[in-house]
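Starting off with a structure, shown below.
Heads up, one of the protein chains got dropped from this complex, but the rest are sitting where they should.
Presenting chain A:
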Amino acid sequence: MSFESLLFQAVNGLASASGLFLVAAGLSIIFGVTRIVNMAHGSFYMLGLYLAVTLAPLLGETVGGALGFWGGIVAAALVTAGLGALVEVVLLRRIYAAPELYQLLATFALLLIINDAALYFWGPEDILGPRAPGLSGSVEFLGRHLPQYDIFLALIGPIVLIGLHIVLTGTRFGRLVRAATQDREMVAALGINEAVLFTAVFALGTGIAGLGGALQMAREPANLALDLSVLGDAFVVVVVGGMGSLRGAYLAALLVAEVKALCTALGVVEVAGITFNMSRLTLVAEFLVMAVVLVIRPHGLFGRPQPAAARRGEAEAPLVPLGPRGRLVALAVLAFFAGIPLFSAFASYAPVLALDMVIAALFAASLHLLMGPGGLASFGHAAYFGLGAYGTACAATVLGLPTPLALVIGIATASAGAVLFGWFCVRLEGVYFAMLTLAFAQIVWSIAYQWEEVTGGSNGLFGVWPDPPFDSANGLYLAALAVTLAGLVLIRRLVFAPFGLALRAARDSRLRAEASGIAVEKVRWLAFALAGTLCGAAGGLFAFAKGSISPEAISVGRSIDGLVMVLLGGVNSLTGPLLGAGGLTLLQDMVMRESAYWRALLGLIILAAVLLFPAGLAGGLRRRRAP
């Protein structure tokens, strides 16, 4: 590695930092005022890019190339801001008073819908934009050619940072934004029109994200994976920089982008006789940056500890063990599922579908352990599903281990991952916890995607077939049923054991729990590890059920499926996630496979669930039964 290549990568890193900053800044401003973490923020970045590559050539035809290019960028940012304002008025206004989890899910539903809308309008192929007129050349510096456009982008970040600073400190609008960030109630009490302020802030935030996307026109093609990858990066930046701090966001974006650039510049290095391809380790580097910052400053570089979020809504009713009737119902359901192989003679699809349901049940139940009794909504549960699946698949194919042992290896992999990531996650609560879990899941996904030698890259691993007697549909199904049942019994025991009581205590009142001598972080860490372990079992079973595992199957969509299952079933009950898992699996099997736009469909289901049944299906049933 030479000094020149380092410099080249450093400029490249500065350009990336600007893009990251524009997304994170909007996210941060919107959260500051509305207290909503906009999961669809990456989607507005993606929309900005798609709009720019469409509008720039269109404008170019009428007003000429240069004006068309720059006009296209400005127009894309403005249209994105307009769409943001529309979304705020139509959707967000209805959920400002809803619990955090529902807000996160609703904006995630928006992400799904926008993604399918982009698929509908622009198609699945990547679209490359025109190059920047006047900036397509390069500047010679120390004998190295630095692209002019990268230098221009590197300057955009600080320019926007200064611009936002001037707006926030020098204008009436900016003062209102800062006042609302500090004390929303007070601003409302002073007679400020909150509705207009919120719409304006959302439009500003999404407009900046759209600008960030549009500016990438000359660097990268518009594609449908951008929304999630940008969101994951933005979360890392916001967690590292500290929520609500624009300086922090820029510094964190710089730190993350430069560390990645440095890894790329280092290339292949040899340490103690082992060769590392550093350019493949950019995501691990990102994780290490985040880990180091969070250990030293748990609230980020410029973040302040947030006051403990008061739990909104009613407290749950005390949990009671199943009565005789409940036990009877549980046994009947179990008997039904155990008897499924009997139907396989005339409905060969029955055990296959039932296998999917059983795996989904274990997945959802493990997430529920964290979300329900723990009160911690993980948006990255797919990570442990993926670790379990890949661990199992590697053990079965590469190492050629027998089926049960391969599953154990997969579970151990997931467990180790949950112990490591959990240590960081349990230091945070609420939306911060959600963001960090999602960021970790993105990292696991990227490793699966990038580490081709072990994971098979984007194709994944194939030929993960179980040995006899698990090689038949019925054999594997019964084994999966047994594992799931064991998992459910364990979760049920945990919830009523002292540990489960302590977990609920920490959720109800962290202050009181600490004052009673409960080590809240340790309790949560163990819950995180156990949930990850059980989720790993579901992942391992999944690998055997499909005979393969690919990054697609462990993407954020998987995490969200889990959240939807728990939400559909109701967070407040232990049977809820099981109902939700069964329901969503059936729905996916029967309806969604038929449609090319199943993401949007899922998004609409989530929105309907959030807006119509805030307590979930099981919650609705219980309410009806109550006098």
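Note that in this section a residue touches a chain if its C-beta (ideal position, glycine included) is under 8 Å from a C-beta of that chain, and two chains touch if they have at least 3 such contacts; residues count from 1.
Convention: contacts and distances are computed from a predicted model.
The subunit not displayed here is recorded in UniProt as "ABC transporter ATP-binding protein", chosen from "Malonate decarboxylase acyl carrier protein", "NADH-quinone oxidoreductase subunit C", "ABC transporter ATP-binding protein" or "HEAT repeat domain-containing protein".
In the complete complex, the residue from A:95, A:360 or A:526 that touches the missing chain is A:526.
From the set A:497, A:591 or A:608, the residue in touch with the chain omitted from the display is A:497, counting the whole complex. For the options A:220, A:316 or A:467, the residue in contact with the chain missing from this view is A:316. Interface with the hidden chain, as seen from chain A, comprises residues 314-319, 321, 493-494, 496-502, 504-505, 507-509, 511-520, 523, 526.
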